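One structure is given below, encoded as structure tokens.
Coming up: subunit A.
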Amino acid sequence: MTDRKVSRRDLLASGTAAAGALTAAQLFGSINIARAQAKKYKIAIVPKGLNNPVFKSADFGGQARSAELGDVDFKFIGPATSDAAQQVATVDGLISAGYDAIGISCDSSETLLQPIDRAVAKGIKVITWDSDSPSSKRSVFYGVDSFKGGQLQAKLLNGLLKGKKGDIWLLSGLQSAQNLEERIRGVKTVLSKDLTIAGTSFCNEDVALGVSQVENVLRAHPTLIGYIMIGAWPLFSSPGALPTLKARAKTGLQVVAFDYLEQELPFIVDGTVKASVGQDYWGWGYQSVTILHGLLQGKKYPAFVPQALPVVTTANVAEYQKKWDDSKTAAGMAAAFKEAPIEPS
Partner candidate 1 sequence: MIDTVAMPAARTPILRATGISKVYGAVRALGGIDFDLYPGEVLGIVGDNGAGKSTFIKILSGAIAPDSGAIEVEGAPVHFRGPLDARRAGIETVFQELAVVPLMDVEENFFLGRELCSPGPLGWLKLLTKKKMRTQAADEIAELRVGIPSVRQRVGTLSGGQRQSVAVARAVAWSRKIVIMDEPTAALGVKESRGVQELIKRVRDRGTAVILISHNMPQVFDVTDRIFVLRHGTHAGTVKTLDTDMEQVIKLITGATLHEHGRSE
Partner candidate 2 sequence: MRQTVTDSDAESAETDSPAVPVRRPSRVTEIIAIPWVGVLGVIVLLAIFMTVKTGPIFLSPDNLSSVALDFSYIAMAALGSAIVIIGGGIDLSVGANMALTGLLTALAISAGWPIPLAVAAGLVVGILAGALNAILITGIGLIPFIATLGTMSVFRGLGTGIVQGQTVNAANGFTVIGQGYWGPIPISAVILFVLTATTAFLMNNTAWGRHIYAVGGGESAARLCGINVKRVKWRMYIAASILGAIGGIVLAARLGSATPSNALGYELICIAAAVIGGASLTGGEGTMVGVLIGAALLALIRNSLDILGWGEYWQDLIIGAVILITVSFDQLRRRLRRV
């Protein structure tokens, strides 16, 4: 995992090179059977953006599974910052470079549809993880059921605010992200009738903007009793950055968040966030490689392979802190988050 920022042209160049190598291999195939059998599967995992810390775990997970399997040439590659068009370019580059299998966390389900179908048409195995492109020809979607994730968040808030009546607020990242919109939909179906959504802010997935929105909203609405963070962007700061949130949480505001990334755990430890619904970040890489490898070997999987939705609260937050402490290296993380590879159906 050295050069993660490979330009499209580099990929095209390596694609040509790979094609050349392939022709050579075919030419000498009969002579060099031993080498042909040692062929490695080229598997790429494509996150929405390399700068988002959650995806680092997917990288580690993919590395771990590739090492276990032994016959995988693993690549973690994507746009430097989240951008659907860049991601399309990345996928097209991977197609040209002759990859055997690609797993994608779709920045935009619609935008990625065509490149996914192009790849499938070339015989490349494609799955989506984390964020799906449901109408594409991808074989499998592996990730949490966002709708259920939202429902779980609402259920947790209902429990925390049992018997109370009042306004709550939602914070999301982008209006265009399908998984976030699904979570919001999930929240709305389950939220108790006593709780009213007074408003929703979108922070463009920008930490600083999220922080100022949360603070502004709380000041403007002194009567809010609940807050659901559809994603944890403001919490990627530190408790000191959100003094109003912290103070209000002490006097009855109930906050439910999403994810359990290392940076947001202090908010759970100090009681600002009462519960957070998580996903299996390491599994994004680990299980995606498992599934792609299985597909390449002719195994079958259901179209939707759901992830568990662990809930982190004050009670178990220490356990997660320990896991992250151990996760500074790929090997450490594999030990901390180890799980069994998914079995084909």
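To be clear about the criterion, a contact is a pair of C-beta atoms (placed from the backbone, for glycine too) under 8 Å apart; a residue touches a chain by one contact, two chains touch by 3 or more; residues count from 1.
The candidate set was assembled so that all candidates are chains of the complex that A comes from, given by their letters.
Given the structure is predicted, the values throughout are model-derived calculations rather than measurements.
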| item | value |
| --- | --- |
| Of 1 or 2, the one touching subunit A somewhere in this complex | 2 |
| Complex interface listing, subunit A residues touching candidate 2 | 4-5, 49-53, 55-56, 80-82, 175, 198-202, 204-209, 211-213, 215-217, 219-221, 236-241, 243-244, 261-263, 266 |
